[in-house]
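One chain of protein is taken out of this complex; the other chains stay put.
And now, chain A:
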Amino acid sequence: MANVSVKNIRKTYPNGTEAVMPCNFDIADGELVVLVGPSGCGKSTLLRMVAGLEDITDGELQIGDRVVNDLDPAERDIAMVFQNYALYPHMSVYKNMAYGLKNRGTSKEDIDHKVREASAMLNLDDYLDRRPSQLSGGQRQRVAMGRAIVRDPALFLFDEPLSNLDAKLRNQMRIEIRNLQRRLGVTAMYVTHDQVEAMTMADRIFVLNAGRIEQVGTPSEIYRTPASTFVASFMGAPPMNLLPATYNGNGSVHLNGETSLKVDAPKDHIGDIQLGIRPEEVKLATGKSATPFKLELIEELGASRLLHGKLAGHDFTVNAPNNDAPLADNLMLDIPSDALHMFDHETGKRL
């Protein structure tokens, strides 16, 4: 168990791709950090640098109290779970889990004890003699977990471990992994492009965009105060509505000529802005002060329904509770002033 400290780490691939721009962060002992971002943003690259599978172009990586830049993956005291499980096809489940221990000179009894403990934890007792090809996807995933657990490493690394599973199993494994990590108290870095996974599992989320860390924060911080339009639209499903608007400096934003909304805390930024409103923070209303909304399409989600339409001429989505009431085409919305997020018109940074 250990903390991780990253100073100005950077990755440029031999072909010139700058996959990870210089970044700094610390991960506390026992913390689970989720790296999230769209495809190609450098999540795997960052993780693989920590694992030692990719050279670090520049910067310093510390796991525990050791700088590990020049150590081989096997010497970094990490365990990694891969997207495709990466089990050894010619070894039984038991041997797959035992392999890492065997190479570290653990005694036969200790290996046996640890493997059996892990297999009991992961419900793999009945499969210890099977080859990976004789297992289902979920079982393979468990073996991959088991292989990581038995090693009792300082740091777990997960690279999209659940993306090959079906939705139901993914939910189940998500919880299992989270619980295991808590119980074992092992520091973990977890890569995913699934924002639900990120929100539900993370102690802290790192949102990556084009090789840069865009925001670091707890799931609720990321959700409540997204640092940029990128984070705002990436985290949250359905994504935050983003509308062009102007701010007049005296406490209200204008969407177009007629429509304007009150803002709580006045900001000193006057002029064009991007206005962000979460679909679930808007309510259907009837009052005079409400904002008109033109309904175009309803998406039923069961517990709630998504109303797609136009607000002041811009695409807008509302997440409304599902009470089966028939809806008219022209609705009124109640948009509370604390639901408004203001972003810079050009840089997309939060104001």
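As a working rule, a residue touches a chain if its C-beta (ideal position, glycine included) is under 8 Å from a C-beta of that chain, and two chains touch if they have at least 3 such contacts; residues count from 1.
Just so we're on the same page, contacts and distances are computed from a predicted model.
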item: Which of "sn-glycerol-3-phosphate transport system permease protein UgpA", "FAD assembly factor SdhE", "Cytochrome c oxidase subunit 1" or "Ubiquinone biosynthesis protein UbiU" matches, in UniProt, the chain that is not displayed; value: "sn-glycerol-3-phosphate transport system permease protein UgpA"
item: Options A:Asp29, A:Glu75 or A:Asp125, residue touching the unrepresented chain; value: A:Glu75
item: Selected from A:Met21, A:Leu53, A:Leu184 or A:Val216 as touching the chain missing from the view; value: A:Leu53
item: Touch with the omitted chain, as defined above, among A:Asn8, A:Asn24 or A:Asn84; value: A:Asn84
item: Hidden partner chain, touching residue among A:Lys7, A:Arg116 or A:Arg131; value: A:Arg131
item: Interface with the unshown chain - residue positions in chain A; value: 51-53, 72-75, 78-80, 82-84, 86-90, 99-100, 103, 131, 133, 147
